[in-house]
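Omission of a single protein chain aside, the complex is shown with its protein chains in their original locations.
Take a look at chain A:
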Amino acid sequence: MSPRAAARLENFGFREVYEYAAGKSDWFAFGLPMEGEGARVPRAGQFARHDVPTCHPEERLGAVRERVAAAGWDACVVVDHERVVFGLLDYSRLTGDPDRTAEEVMELGPSTFRPDAPIERLLDYMRRHRRSGVLVTTPDGRLVGLVRRVDVGSTDVLGG
């Protein structure tokens, strides 16, 4: 649709016409602002805790655990140097053998949601899978943050 619109505008004499080929689905999936009726829907990006601790796969669990605890958390996201998510360390995994690496004990390929996913979908997922939190990433796999059920909590958020 947009290639035809762009061509049409050029045909009308507009000299500088660009086509954002990836479109609004790309924009919203990266958590960028939205206008319109849909903007009133609470979405994952609004609740994602950006301060969730991260570590690299080769780090020793003991050191990671100390850092995570000092920050007041009980979970840590395992990422590469570009913050692409590799895995997740929840409390039970964090409290394992301190000499093992994060990579050895992490949950591999945890499920993730995009920032524009309605928060209701995440809550439903967390209920069904008995999880206290779920990761939010951009479409290229980079960490946005962690949505914790306790941070969403109130049914007011869902208008209930």
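Note that a contact is a pair of C-beta atoms (placed from the backbone, for glycine too) under 8 Å apart; a residue touches a chain by one contact, two chains touch by 3 or more; residues count from 1.
Just so it is clear, contacts and distances are computed from a predicted model.
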item	value
Among "histidine kinase", "Rhodanese-like domain-containing protein", "Simple sugar transport system ATP-binding protein" or "Biotin transporter", UniProt-listed name of the chain not shown	"Rhodanese-like domain-containing protein"
Hidden partner chain, touching residue among A:Lys24, A:His50, A:Arg100 or A:Arg121	A:Lys24
Identified contact with the non-displayed chain, of A:Met1, A:Ala70, A:Leu108 or A:Val150	A:Met1
Residue numbers in chain A that touch the chain omitted from display	1-10, 12-28, 30, 32-39
